[in-house]
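Got a structure for you, questions after.
Of the protein chains in this complex, all but one are displayed in their positions.
== subunit A ==
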Amino acid sequence: MHTLMQCLQRLRVLGVILMLAVLTAGLVSTAQAADPDQELNQAVGTINADTWREVKNGENFIDTRHDSTYSLINTSGETWRQIRNDWISPGGLIALGSMLAILVIFYLIVGRNDLDAERTGRKLLRWTALERAMHWTVATLFIVLALTGLNLLYGKFLFRHAFGDAFWANLVSLTKLTHNYVGPVFGILLLLMLAKWLTVNLPKKHDWQWFKQGGGMVGKKHPDAGFANGGEKAWYWILASVGLLVIVSGFVLDFPLFGQTRDNMQWANMFHAVTSLILMAVALGHIYIGTLGTEGALEGMTTGYVDETWAKQHHNLWYEEVKDSAGQPEQQNPPVDDDTATANRPN
């Protein structure tokens, strides 16, 4: 009984204290409301457009993830997605498809560029063993990279539905591994090849004439050409410019070790896709001209030797320089000698 009374008394005291507290709180809040600037400063509402702009630029926020360099809102991701999916992806198909179509139509209408005269049987050393090895290595790697690259861009529309998940999983992971490990090897070899063939590909005045005559298709007389004709030089300089961009952008993508941001990677990816698709399209032309398109051209890169007639027709300036060194391969092959081959190459 006694304790109950005590309890009630304590409760009453507590109630008075609580009431006082509530009253004080009320007074305080009235005081705050009287100072609107103060209240505004304490409100979430002061996160304004400027703050959001800073956040978009990756400033004025902290993040609990240990290695996070990510901005809260990555607006460029959607732009990248649209450019990649809506422009580059269909654009690449259009570029490659129309190149193939042009070549097929050209072959059907114009046909192979035959030799004007009979072969003489005398052979000229055009590509040394080292050059041929380089060419075919780079060519093989190029094709491997092109196919794996195309698979990364278009494969999902085809193989997963056609062959099922397990096949697709293996194919695509092999594709990525191959592409990422073969890429740097290709890059280094391409740079070496460009360095090796720089001197013979320096532009000359007669190259302009070569282009004006469409490489011999316009007018009767075949235009002048040195060791490399205008078309070969164009392909060289496409590789030296666009190819270089492919290598640089590929390096950025393949080695994410230098603090690349998402924006860097988006740019590198777009550059890599566009430039490599251009290279693929032009390479189709290169392959056509080197094989089906020109009689007697492929043997230069397979055996190293070209026929005298072919040299006279396609590279007259070079032929004038080297015609005396021509030999009969069935009797005796001229020794493979880098220095001689370079000396005999007026461009």
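Quick note on the criterion: contacts are C-beta pairs under 8 Å (C-beta built on N, C-alpha and C of every residue); 3 or more make two chains touch, one makes a residue touch a chain; residues count from 1.
Convention: contacts and distances are computed from a predicted model.
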item: From "Formate dehydrogenase FDH3 subunit beta", "MBOAT family protein", "Transporter family-2 protein" or "2-oxoglutarate oxidoreductase subunit KorB", the hidden chain's UniProt protein name; value: "Formate dehydrogenase FDH3 subunit beta"
item: Residues of subunit A (touch criterion as defined above) contacting the omitted chain; value: 33, 36-37, 39-49, 51, 55, 60-68, 70-75, 77-78, 80-81, 84-85, 152-153, 155-156, 160, 165, 168-169, 172-173, 175-176, 180-181, 184, 253-257, 262, 265-266, 269
